[in-house]
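Omission of a single protein chain aside, the complex is shown with its protein chains in their original locations.
And then chain A:
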Amino acid sequence: MTTSDSSSSSSSSSANDFADRNPSTDPGTNSDRVQSQLESMNLSEPSGVSDGSPTDDDDEEVASANGIEGGEEIEALPRAGEHPVEMEAGEEPPSPTSSGYDGERGSSGGASSTYKADEDEIREANVDADTASQHEAAWLPGKRHVDEDDASLSWRKRKKHFFILSNSGKPIYSRYGDEHKLAGFSATLQAIISFVENGGDRVNLVKAGKHQVVFLVKGPIYLVCISCTDETYEYLRGQLDLLYGQMIVILTKSIDRCFEKNAKFDMTPLLGGTDAVFSSLVHSFSWNPATFLHAYTCLPLPYASRKATGTVLQDVCASGVLFALLMCRHKVVSLAGAQKASLHPDDLLLLSNFVMSSESFRQVLNILPIYKQTSESFSPICLPRYNPQAFLHAYVHFFDDDTYVILLTTRSDAFYHLKDGRVRIEAVLVKSNILTTVQRSIAEGGLRVEDLPIDRRLRQKPSSTNNQGQDSTEVSVGTGGPFGLWHFMYRSVYLDQYVSSEFSPPVTSHRQQKSLYRAYQKLYASMHEKGLGPHKTQYRRDENYTLLCWVTPDFELYAAFDPLADKAMAIKICNQVCQRVKEVENEVFLQGASPFSW
């Protein structure tokens, strides 16, 4: 495999190297009795601890522990573009010793995280970038709290755990704590699953108070989430599905065969150093709507710029490339695919997460200027929805901190061919000044609720049923958009794309944004109820929001208003939002060139 930043071979080669490298970590138990498992764990009630209940907010708990006050969160914030801190934060001094894919990941225990901080740690978004950068040194890469295990109270109180284990009970991944120390706990999870399985059934969910334990069985791989985050079961299960997908991205489904050969096969070495990839994905569950909308989003761009990019990507695809994607962080600038090849939005999500969170893809990074020469990588990668059985080969090149191209091919010897493709793409980007346009778009942000044109007639019309004693103009002042509109997301069904508004006051802090997304997730799950759904309309008001949702064959709209917003006005505003999106659809969506015709 030819590569300049050889991040290629190890995962495929180690995938063929299936020896049980670490037999000592074998929990040695395959008990089918839950009870005995539980007893063997030496469970103790959290006695002697004043407060046995989960800390109310994990954010706070961890934040105070690390002395981190927060950080600027992702591109959605209007000003994020001025300080592309998301990138800076993830950056680590290049390790002089690391060069290979596996070696690098393995040696540093997850070289970096491309996001600034785990969801636990991000608090207020309004911390300026200077403060944020001061804290960089304190941030732990990838996995945190490795010293914990199931005996520690702090571990039990984490708001959301993810576990991956094998069907023999061997730990593969745990979000918190050292996998090897969790062998006993892992065996218990396995015992629960197999106990129910032995009864001819399959366990999906266990509920206890605010906690949900969600199970997902994928052949020999078991995935479990233990959460008290108030997310829906459907979404938590979707998160496990994505977590599994991320594993497939790295290893392909051929991993199943290892378990067929050897039930006690230890997978952990194969995933060595990929903690950052998983923790970045887990983090995205709380900020990236793509994780529950199953759609991708585009960077807003002038139609001509996107078209120029699309044309050259299409050309490159015509020369034997399966998919060509130009991305800006997790947003699509443009993409193209070979004939009949289609890319699922979930694959896109997992692919960009993998690239963004693996430091090896972006070795030589310099914060601006844009045209600095940066690295290129060639790496085996699997798209679980496209073909979970086989590796593709990905050529990745970062043009600057934010913008990168991914070229995917089935051929393992195509490095120079893809490199040529990248050169052609780069030529167009330079010629049309696309990278500058991209940076400007990042700086400017996307749609804003404040910019919605307010229909004068609406403003003048007294609201008939508003019993809050406020006149309608008052409602619209200082609270985001007109008539209490705070935020919206619009999903085009045919395009598999969504566009969401920038966050506006009062939804400014990371916590508020996360809370709004969770409200959306509930709404989404409620509308898309399996068997019954999709419903057509939903109006939902609680103490935090008024939410409106429309699902039609063409689009889905999710809108959040002030909880006191007037119902009739809210409906009219939703119509205007749809109208507005239609007006700018050429800028916010990637039109036409779609390989997404599935």
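Convention: contacts are C-beta pairs under 8 Å (C-beta built on N, C-alpha and C of every residue); 3 or more make two chains touch, one makes a residue touch a chain; residues count from 1.
In this text, contacts and distances are computed from a predicted model.
Engineer: Just by its UniProt name, which of "Protein YIPF", "DNA polymerase epsilon subunit 4", "Trafficking protein particle complex subunit" or "CCZ1/INTU/HSP4 first Longin domain-containing protein" is the chain not shown in this complex?
Structural biologist: Of the names offered in "Protein YIPF", "DNA polymerase epsilon subunit 4", "Trafficking protein particle complex subunit" or "CCZ1/INTU/HSP4 first Longin domain-containing protein", the absent chain's UniProt record gives "CCZ1/INTU/HSP4 first Longin domain-containing protein".
Engineer: If I consider the whole complex, including the chain that's not displayed, which of A:H180, A:K264, A:K419 or A:R540 touches that chain?
Structural biologist: For the chain that is not drawn, the touching residue is A:R540.
Engineer: Just name the one of A:V206, A:A341 or A:A443 that touches the chain not displayed here.
Structural biologist: Once the missing chain is taken into account, the touching residue is A:V206.
Engineer: Could you pull out which residues of chain A are in touch with the chain that's been left out?
Structural biologist: Listed in rising order, the touching residues are 33-35, 37-38, 43, 45-46, 52-54, 150, 156, 188, 191-192, 195-196, 199-211, 213, 226, 228, 230, 233, 465-468, 522, 526-527, 529, 531-543, 564, 566-568, 571.
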